[in-house]
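Only one protein chain is missing from this complex, and each of the others stays in its spot.
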Amino acid sequence: MDLVRDVLDKRLLDRDDTIIGRVDGLIIEVHGDSQPRVTHLSVGGPAVFARIGNWAASLAKLLGAHWGPKRGAPVRIAWSDIDHFGRNVKLTISCEDTEAMAWEDWIGEHIISRIPGGGSK
Amino acid sequence: MKVGHAAALVSVLVFFAGCTKPPSEKDVVDSMVSWIGTGDMATQAWLNHTTFDKYTREILELSSKRLGDQSDQLKEVAPAHSASLDSAATSAKRAMTSIARLVAANDAPDVRAQLDSLRSAKKIVLAASDSLE
Partner (left out) sequence: MKKILQLALGLLTGIGGFLEIGSITTAAQAGASFGFQLIWAIALGTICLGFLVEMSGRLSAVSKQTVVDALRSRFGFRFYIVVLAIVAAVSFLVLIAELGGIALSLQMLTGVGFPWWVVPVAFFIWVMLWKLKLDLVENGASALGLVTICFVVAAFRLHPHWGSVAHSFVPSLPTDNRAKYGFLAVSILGASITPYLMFFYSSGAVEDEWDESYIPINRFIAGSGMSVGGLFSIAVLIAAALTLRPAGINIEKFEQSALLLTGALPRWGFVLFALSLAFGCLGAALEISLALSYMFAQGLGWNWSENEPAQRDARFSLLYTIMIALAAIPLLFGVDPIQVTMISMALTAASLPFSIVPFLFLMNDKEFCGEHRNGWVSNSVVVIVIVIAFVLSVIAIPLQVMGG
């Protein structure tokens, strides 16, 4: 399969079809002489900013240190958690199992829920 | 990086916006016609009870101010222009200022009288514009 055409930039859906992000990067491991192997997909955060430029990555790091959810490492999804590929990349896990929605939840909790009427339409 | 290009393009445009060349005599006189026409139309609309007092007053004051600006500009770009054009502009400006005041007083007959003098001034400015074709 063509990783760049079929995986990179595709939308990620969890087990329950919640949109949890896009495939912003691929993490490839090289062990000695064996074939390089894709082990993880990376989602959001540093992977995205790094693709804009180094300045954007540093800026994001600086802001992230003061604001938002404090998550340790960038969000990674193991290759083995992928259910199938198609128009979207469908996962076997739920969004609760990853930290991909940390920002959505943080903004919802710290900003949106403090504005009247954010919880209903 | 291409975002940088776009930003550069915008700053170039803004830069050009800063250094505009002076308008020609024809441009200035046309603008005078335009502002007198605006005052004329706004007054007529007020007499027809179409526009509100506040708006009518404001647009007449604006037209009168703009006409004054254009007359000053005319002195710069064409110092040799005719004296009749000057006096027509002055009387149009005066008429629009009075109409603005009379609208506040809801004095329709006097507004009509001022409108007539505005229109005769307009004829002179229009003739000046046509002669510059």
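Which chain is which? They are A and B, in the order written, and residues in each are numbered from 1.
In the analysis below, contacts are C-beta pairs under 8 Å (C-beta built on N, C-alpha and C of every residue); 3 or more make two chains touch, one makes a residue touch a chain.
Keep in mind the model is a prediction, meaning the values are calculated, not measured.
Novice: What is the set of subunit B residues that contact the non-displayed chain in the whole complex?
Specialist: Residues 2-3, 6, 10, 13, 16-17, 19-23, 30-31, 33-34, 36-38, 40-42, 44-45, 48-55, 58-59, 62, 66, 126, 129 of subunit B touch the chain absent from view.
Novice: For subunit A, enumerate the residues touching the unshown chain of the complex.
Specialist: Residues 4, 8-12, 18-22, 24, 43-44, 48, 51-52, 87, 103-105, 107-108, 111-113, 115, 117-121 of subunit A touch the chain that is not shown.
Just so it is clear, only the chains that are shown with their structure count from here on.
Novice: Approximately how many whole Å separate the CA-defined centres of subunit A and subunit B?
Specialist: The mean C-alpha positions of subunit A and subunit B differ by 59 Å.
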